[in-house]
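Just below is one structure, and these are the notes that go with it.
Omission of a single protein chain aside, the complex is shown with its protein chains in their original locations.
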């Protein structure tokens, strides 16, 4: 794609040779003449000056440092994200229903949707236009999939799931599995029927092998613009607010409500029945056991140590009661009560 | 369903208008006239007094506080669990084998079982009556599935798996994958053949995308009444005792034995070759590195702190060796040896 066309599609001014051709993306350090790269700020000035890239997306204040062709953007990283879809367009799916797909007679599938081999659409479900359902998906009863959404291969939607528009669900994800609700009685666990379904907004992305349970009575809710990585577990009746981003391997227990614009680090675990306000950032591998009422950054994980230091750390931790007692004793002996 | 019928099916006495009709469940705070709710004890007295529910399941000692129709139960939560299946019955599956299912000629499938589209039953396997196998399941060789069990869509059972009666396996679960057993030799890992299979008792529930490895020589064992949430990993030759409940994202390493009636909190990790006795409760996100010989509650996870406090916590933890030395020194200077 020549830079003139790229600039026009991205809405960016092009400096240098507008007829230069780029066909791929690369990092600023490795990009060659046929590749497009980007820099986001001053700490990349040297890398930019030495770059051999065919073109670089730069902020206006770095244009003078660019040795070759440049596209000027207020937000180079976002422009780069957009360019990625122009340079690597997704192959168009074949429209229509594959001969091996099993569609219930009471389901409605738009003639502009694509249903792949061996996929199944259940009774009373509606698949809107531009939806792509790849192979081996099971779509239950009473499901709605909004326009432009994509289910990669091997996705399960149980009954009573509503998916918004432009959602993107990676392979192996399960939405609507039975919430973990049981009463202990007569020496055994009696399961409670889970009928709340799942309500997923627009522009929600769900990672590979992520699981989202259906609600008990009310639905589990994922609001618009939420992005979720792989192997996340969302229990029944969780609510996740708009545009919250959740990294891989996070677990969120039942009925917890997470605000909008939060960022949950990888492998965090959040216990049930909490409320977390908007714009909370939680570091990787943290354990959240209380509600969070104030925006800000939080953490709890213990970082790695060399093994003998790590062992001493937790041995010492177990001896703190004793240390507090010893300090109180020397305070008394030195005539200091411990209060100022 | 009218209250008279509901009371009769649940074995509960009905107080008030026995012809009143309820069709749904709701929490005590939100239930309206067409809905059934429940309360378990005194702390819900005010909520009960103000409830607009069509009927409430109450303990006998709260009947006088009920403003409307009531069903009296020794265990309101368990009665509510039972009511959930009466008010929201699961649609009956279509009996028989779907035309697209692939059944090995040496497999035995009860005419009263249901095998869904694109599912596969291997050589020498037996599927008993009232079993429901949804779509895209793979059932290997020499598998037995007991009466009344349900496999939701996209479940894999490898070879040599025995599943008891009334089990319930959510979508994406894998039972019998090869245990992680390797010998290091000649500069590489040599895998050890895993042939022990998995023995799953009656009334066992397995969550979505949970994995249970087959044993090396002896089977991995899940005893009767065990309930497991989503994304749990059970390694080879683990034994889990009767009625133990395991929340989501737990990992249990090889050959560990867990007793009966335990409750393992979400995201706990238990290392291999341990023995945990009966009736042990472990808090969420704990790390278990030693056997547990006494019933009781245990934990290890560090709860969340605001980020700067959290950083100080582990900086302080690393300085404890120094602090112990400083305390010993002031003890000597103050004439106190540190012993009482």
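Letters are used for the chains, namely A and B, taken in the order the chains are written, and counting of residues starts over at 1 for each.
Simple rule for what comes next: a residue touches a chain if its C-beta (ideal position, glycine included) is under 8 Å from a C-beta of that chain, and two chains touch if they have at least 3 such contacts.
Note that this is a predicted model, so its numbers are computed, not measured.
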{"item": "Option from A:91, A:111, A:187 or A:293 whose C-beta touches the chain left out", "value": "A:91"}
{"item": "Positions on chain B contacted by the hidden chain, ascending", "value": "100, 102, 118, 120, 136, 138, 141, 154, 156, 158, 172, 174, 177-178, 180-193, 195, 209, 211, 213, 217, 231, 233, 235, 249, 251, 253, 269, 271, 282-283, 286-290, 292, 296-303, 305, 309, 312-313, 316-317, 319-320, 323, 326-327, 329-330, 333-334"}
{"item": "Residue numbers in chain A that touch the chain omitted from display", "value": "24-27, 75, 77-78, 80-82, 84-85, 87-88, 90-91, 100, 117-118, 134-136, 152-154, 168, 170-172, 203, 205, 207-209, 225, 227, 229-231, 243, 245, 247-249, 266-267, 284-285, 301-307, 310-311, 314, 317-318, 320-321, 323-324, 327, 330-331, 334-336, 338"}
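Throughout what follows, only the chains that are shown with their structure count from here on.
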{"item": "Inter-centroid spacing, chain B versus chain A (mean Cα positions, whole Å)", "value": "26"}
